[in-house]
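Missing here is one protein chain; the remaining ones are kept as they sit in the complex.
Coming up: chain A.
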Amino acid sequence: MKLKWILLSLFITISTVLIGCEPVLVLDPKGPQAETTANVIWLSIATMAFIVIVVFVLLVIILVKYRASKQREDYEPPHIEGNHILEGIIVGIPVLIIIFLSIVSVKSTYEVESVPEGYEDQEPLVIYASSSNWKWHFSYPEQDIETVNYVFIPTDRRVEFRLYSFGPITSFWIPQLAGQKYAMADMVTTIHLAAEAPGEYMGRNANFSGEGFAENIFNVTALSHDEFNTWVDEIHATAEPLTEETFDRLLEPGHLGQMTFTGTHLEFSPAPEGEHGGHNHGPSESSDMEHDHSDHDDHGGNDDHGEHDHDSHE
């Protein structure tokens, strides 16, 4: 028994020290979406701690009070079938807790799936983030530039990441800015977020995607609007244009450092959305097949799953 408590308190000390040094990423939000999830997490931790404490206390009391060594030799425990009031309580209280948490869950889910509050009126900065084994490609159609394994975003600006993959399912995750979403080969999914503090953030693929998965990370830099524009101008002045051949080489499995190009791959290899969606059966039969490097085609499934996520919140 004693050993257990020593180890337990050791563990608690270690963990509090570790949490004390530096807040864990998810609970150190730098934008409204991650702040919503962090609040939900804190709230649920508090509620759940209450339940755990109740169960612990009841258990300890019962174990101490009713252990055999403490009772008379001839004590015969009673036969108890049940009690309606007691059972009402053990059903009722959990139901109330679940209703409360359901409301929080639904409300916050709608919040993080839509444009961050206060940013609805802004035009979004659209960035296509596509994964290939084991890299991230960031295409800025408006700025007409493309980066590999790093992304710059302006602070206090509505940013819309449109996600898809050139291979296995990956999950786009910047813990301090927003929760994850999958990037898949046959449709485009969308994350809305905003960064409210300048700085560098860790971003990664969180969904196992094969051998190079562990290093499938990218850097996110949030900087002021002016600095962002300067950065874009610099790229236009210095970077090479992204050609189809170069891009095909980039797609080959492996790891690359950070790279920068002018132009985007979307021009010759469009994202699987709209008429390019994997499950779109639009009118075009084979007109754009020759230039299609994203492994999808147009006469695929009979449904519109490619349509039903992106843009649905605007």
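Keep this in mind: a residue touches a chain if its C-beta (ideal position, glycine included) is under 8 Å from a C-beta of that chain, and two chains touch if they have at least 3 such contacts; residues count from 1.
Everything that follows uses one rule, which is that contacts and distances are computed from a predicted model.
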(request) Would you mind picking the UniProt name of the chain not drawn here, from "Quinol oxidase subunit 1", "YeeE/YedE family protein", "Spermidine/putrescine ABC transporter permease" or "3-methyl-2-oxobutanoate dehydrogenase subunit VorB"? (result) "Quinol oxidase subunit 1"
(request) May I ask which residue of A:Glu117, A:Glu211, A:Asp233 or A:Asp248 touches the chain that does not appear here? (result) A:Glu211
(request) Kindly state which of the options A:Val112, A:Val220 or A:Leu251 is in contact with the chain not pictured. (result) A:Val112
(request) Touching the hidden chain in the full complex, which residues of chain A are there? Just list them. (result) 3-4, 7-8, 11, 14-15, 18-19, 22, 24-27, 34, 36-38, 40-41, 44-45, 48, 51-52, 55-56, 58-59, 62-63, 66-68, 71, 75-82, 86-87, 90-91, 94-95, 98, 101-102, 104-106, 108-114, 133, 167-169, 171, 173, 175, 178-182, 184-187, 189-190, 202, 204-214, 278-279, 295-297, 299-302, 305, 308-309, 312
